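The complex appears here minus one protein chain, its other protein chains still in place.
For clarity, chains are labelled A and B in written order, and residue numbers in each chain start from 1.
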């Protein structure tokens, strides 16, 4: 039986694990998390949303780094929103930082609203398409007796036109490429960061993500570091520990003293 | 030319056409004013409906065409078996909606709205003929700009893009905005779950 006290975070995350929908990107996921409980409109807790969001990221085990970037950027904003006042030493955040966070929040809100608008428009289009799909057009075309009248369809078509058409049709479908263009332009790439970490970490001993990114100006840089660490973690070169959710992420080099960079399957940013 | 002949000629031409025929084309072929064509087509459509025909004359994607009556879809489905238009995925529909309302629009702009890479889905939509390149951004990047095709209009059964419901209709209501706003308000001091 569900106790009243259980109706918080836990209930949400359990209910959450039951469903296994495929999310079309981070907005899709976030909209779902915020809006799924329409009855609870005024009882939406950012903490619960952030936890569910991160739980979902965790569930997407096979999520590749390309897809992950967008998800993580949103996660970073969410975590920042959630943890803003919890972190020690944050009592003296500057007004600028505070404003920047609100700006970030408003931007995310605006993008969510736009995304939701088109989602609903898409639903209407689908309804139209379903309705229209019940009628089938006549496409029989000309009766034989008229076919001879049709002017030459290949008039003006050259062998090069054929080549171009064939090349277009046979071109391999593009592999989904990472698209960072609509987020902060990355000043450093993941592969560069991997390379520098491979040099730094063996000398650093135990360190933390926070220490590694202490000089980071943009949130994007932190994300890039995080992705680079994940990559090294996948390669078995670092150990990552985090005692509590959102706690300090400790990084420890576990590779040899002299790791050949070329053995690392570098992430192409 | 008599009205009867106008009506009959329209019926004959639409019977051999394999795409919607614009009223202007019919007007030129029949040498009658466009308004007469439209009136004749309206009259024919009403007549078929009146006689409970198994087909209909409709206006779609800027032209007129014959099509089977929606009531009889089950028979057609049994008849055609293959070649049925496959369903559009949620991703495809969302991308189509964005392109339809925002055209001309670049790949990046679509991706920015959806928050995901849209290369694959745009290519599929192009392959299926619902979306096409309509130009280049005059800006520095000269990005390819996309728009919807007449086939898209046929697919959704609309005569023109003007028939799309206004986008404003889909802007989330105050309740949703409030929920999103609430959901993203920076957390106050106490940690959740602390109160049990």
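Here is the rule we go by: contacts are C-beta pairs under 8 Å (C-beta built on N, C-alpha and C of every residue); 3 or more make two chains touch, one makes a residue touch a chain.
What you see is a predicted model, and the numbers here were worked out from it, not measured in a lab.
A.B. asks: Among A:58, A:96 or A:143, which residue is in touch with the absent chain?
C.D. replies: For the chain that is not drawn, the touching residue is A:143.
A.B. asks: For subunit A, which residues lie in contact with the unshown chain of the complex?
C.D. replies: 136-143, 145-147, 149-155, 157-163, 165-170, 172
A.B. asks: On subunit B, where is the contact patch with the chain that was removed from view?
C.D. replies: 4, 7-13, 15-18, 21, 25, 28-30, 52-55, 66-69, 71-72, 75-76, 78-80, 82-83, 124, 127-129
The working rule: only the chains that are shown with their structure count from here on.
A.B. asks: In whole angstrom, how far does the Cα centroid of subunit A sit from the Cα centroid of subunit B?
C.D. replies: 29
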